[in-house]
Structures are given as structure tokens and as C-alpha cells.
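Okay, structure first, notes after.
With one protein chain held back, the other chains of the complex are shown just where they sit.
Moving on, here comes chain A:
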């Protein structure tokens, strides 16, 4: 027994010993009191509806209101009439504006549960078990309360999203330049507009950490730097002396991966090389799956590699077979990796499945850039055919098409759904472009005599950073970032201690690669098949496997007899097995001979004349055939 256990036991003896005696003496009486108190509570709660949904629909849920108890009616005289009147009023009352607003807000918290008002309830789920029915009902009610509470808690969010709105009819938001914008911004935001002139080693690719605080930039000609971009504090800066094609932060600002000329490398915050990932040959694009700790890359070989960065194992290696590749993006909603290919196809991958989860033909030419929004609903692609398309990736359908003068080199979608495209020397941003087809862009910027190579929105901020041939630019796009961050997900004001703790938690919650599917909510779902059906299907699959294995010559009866003299060896056995499949003249003759023999024997059997058989004739054939 541990010390604490001992202590607690003593504490219990002292603290509860006395009261227990009392409790036992008036045991029954007290319980009766409790019941009474509970009833009182219940009736109170009936009067003050706990949930929004209860308020209008209350009267048809509580039995007391629906069918007033006779006894109660007798007991209560006039006062009860008042109550029932109130109830009637409550039944008729329409939800007020606030309630309607909350109900509208609750839409996104529903997670598949259909929440409706009042009488138009969805049909009850048919469950055979009488025991389970009330449980399901109870659980449903609890979930409804949770959904409404979640919607109500939006009230507690402190920050408002940014905006840029035209006031007069003649004003156009896309005509606002960054200089004009800077004049009407506070000093804090004004500092976010800057251009870094790095003309020697460009064009630049870049990446922001998930909390948007740290920036990683890599110049094509080998320049690498990390910085806390808001304060302008430089982390590490060095030169790798070879081509850099892509850069990518890992789970936090302590590690980052770089796609270099021959291999991918991992560096730490000080710029020291931690790993050389030799399995990633000539990588061109990198992606990191933060919940699975997987680094995905593709390259000149056209393969998709998944490497677990915590233990270093290669988790998956897929060959789409469409040639060299440079477009790879991770879907933040379900961690599926999207790849854009040279033939205009976009494929979606899970590390454990060698075949793509889905294929979409998106463009008539090579896919040039891609972006996926955080809800996993929309994907934007641009192709060398000059089109920029928005797709609904839940049902793989094209929604809208936008045009850029030249094919967009890079795309990104901000947290609040703004679409940015970098083409030529231009960056164009559209607002609400995913949901509807908009006519005019929201904002744009031209930096003459440059070529934009990479556009990235900063998470949790109204800033768009983009790398180009002569350095890096940062511009303010009001309304781009999520205003209210969750400190348990990503905290822009994270301290070192918090980062360390978060890292431990992240590692504890590391997901298995098998959890990556198009629908990430499949875990814990009920299997609708019956037990017999499941067993039948299992049996069927086993049978198929057996048939396939047998055809492949996995079992003994398929093995070729050893006719050769000399020593047996695995290599020779293998060679013989291979030989078995090759048709040569000798073998053909053998087969022919065998068939001939067969025919002859059959002919012999038929030759016995009827007269010889006599009365026992009908047994002849059977006897012969069995012999």
C-alpha cells in the first residue's frame, strides 16, 4: 500500500466515519427527501428550458405538459391553469432572432447529426432493441445540447476578422495598393508589408509554421534562411551550395526539410544538418502531415515517398507512373496527399494503399499548381493550358473557372477561403471565389520585372507572403486569416515551454498511417454488415486469395518435379518454375502426345461391342470409368 493510499484511507475514516453513521440511521428518510428534492429540481428545470431547442418544442417532449396528470390537475386548482396556459404559449412561440442566429451558427458543429426545430424532426432511427432505444434518444438529446452550447460559445471569441470593403459604387477593392492600405493600417500591421531584396539566389520558395510565426525561405540557388518574420529576427541562415527546389517546416520551428539537388535533407533550427534522406531521390516538392509525422515528397523519379520522421521508416512508396512531378499538396482535412501530374491528372494518395484513392482529370496540359482549403471541400488547380479551376473534392466535380493572363505558377487558399494565385509578376487574390464564381478579384499586386514562384498565406494573420525571382514580399490581405486561434492547436504567441509540452502531446497523439482515408470520420463507425455477412465476405476473400496463390504456384501441387541431376538449390528451383511457364517445342510435343493418348483410351473404351456386354452391359461403362 502506498503512502498516499494509507493517508487517504485515514482521511476517509476521520472525515466520513461520523457522517456515515448519521447517514445510515436516517437512510430511508433521507432518500425520500432526496427524491423529493430531485422532483423539485426537475420541475424547476422544466420551467426554465435548458436548451434552445427545448424552448419552443418543450411542450411536446415532457409528458407532464403533453398529458397533464389527472391527479395533478385535481390537486392544483387555478394556479395550474396558468401554467398550462404558459405552456401553450411556449408551444406556439417562434424562435426569436438570437435563437435563430444560434441555430444557424450551429450548422458547422453538427458533425453529421441533423438538428431541426420543433415538429419537423427527422424520422426516428429504427432500433430493434428496446433497451437501446432510450439510450439512443438520450445520447441524441445530449448531442443536441452540446451542438447548441458550441454555437453559443462563439460569443466568447474575442477577435473580429479583417475586411476591406468598397463604400461607394465607384470604389474597387482591387485598386487599393499596399501603400494606400498602409496609410489606413495601424503601425503593427504596417510593419507586415515589406519586400526582401535577395536578387542573387532567387527565385524563392517558402513556408510558414502552423502558427504562422516562423518563415522558412529557400532560394533556388542554395540560399536557406529561417526567421521570426514579425520581429525580423533571423534564426539560421546558410548556403547549401546546390539547387533547392522546395522547403517545408516539420511539426514545429525546430526542424525543417529541404528538397535539394540530389536528396532531401532535414536541418534543425540552428541550421545543422540532422538527416540526409537518401530515399528521396531528386525531390521537387515536399509536404508534411503534422498529425502522422510523415514527410511526403515527389521528384524527378515521379514517385511518392512517405517517410516517418519520428522513427525514420519509409511508410509508403508509390509509383503513379506519369513521369517527373513537381506538384504535391497535403489536404489538411483528411491528410490525403494530392499530386498533380504532367498529363493533367490529379491523384490522391494514402500511404498504405498502392493505388490512388482517386484520380481526376483536371487539365488538358500539365498541372502547374494546386491548393486545398482547410475544410477539405475545395481544391484549386492551375494548368499549363492556362486555366485555373476550382473543384469540389467531396464529389470530384468542377465548380468554377478563373483566368489568369499566364498560367498560375503557384496557388494558395487562406484559412477564411481567399484564393491567391501567382502568375508572371502578378499576385491576384479572389474573395469568396471557392463558393461562387466572382467577377472581379479582391486584391492584386504587380511587382515589375519579377517572376512569382511561391505564394503562401500566413496562418492566423491577414498576410500573404510570396517568393519571386528577386527575393520575397509580404503584403497585407485583410480578411485572409482566422482571427481566433486555438492555443491547443497553434499558438502564435507560444513560449518555449509551451512548445516543448505541445511537442510531447503531438507525439503521444501521433496517428497511424492507416487512418488516412478520404473520409476521416470512418474510425469508430458501426459496421452495418451483419455478422454472417462479414464472415461470408471474409471467407470469399480468403478463397480468392487461395485461388490466386494457387495460380501463382505458391502451393506444392503446382511445383515442377525435379528431373535434373545434380544439386538442388533455391535459385535453380526458381529458374525451373519460371521455365514451366515457357512454351518450347519439346513441351508442345509432350502436351500433344498426352492428348493423343487420352483420345486413344477413350476410343478403346467405346470399342466394346454391345453383344459382348450381355445383360451386364449397363455396368461396363461405370466399371471402366472408375477403374
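One rule holds in what follows: a residue touches a chain if its C-beta (ideal position, glycine included) is under 8 Å from a C-beta of that chain, and two chains touch if they have at least 3 such contacts; residues count from 1.
Criterion: contacts and distances are computed from a predicted model.
Colleague: Consult the UniProt record of the chain that does not appear here and report its protein name from "Gamma-secretase subunit APH-1", "Radial spoke head protein 9 homolog", "Cell cycle control protein" or "Protein sof1".
Modeller: The record for the missing subunit names the protein "Protein sof1".
Colleague: Just to verify: which one of A:184, A:310 or A:541 makes contact with the chain not shown?
Modeller: A:184
Colleague: Touching the hidden chain in the complete assembly: which of A:101, A:137 or A:159 does that?
Modeller: A:159
Colleague: Just the residue numbers, please: which parts of chain A touch the chain that's not shown?
Modeller: Per the touch rule, chain A residues meeting the hidden chain are 1-2, 4-10, 12-13, 16-17, 20-21, 24, 27-28, 108-109, 111, 150, 153, 157-167, 171, 173, 176, 181, 184-186, 188-189, 291, 332-335, 374-376, 460-462, 476, 478, 481-489, 491-493, 495, 498, 508-512, 515, 520-521, 523-524.
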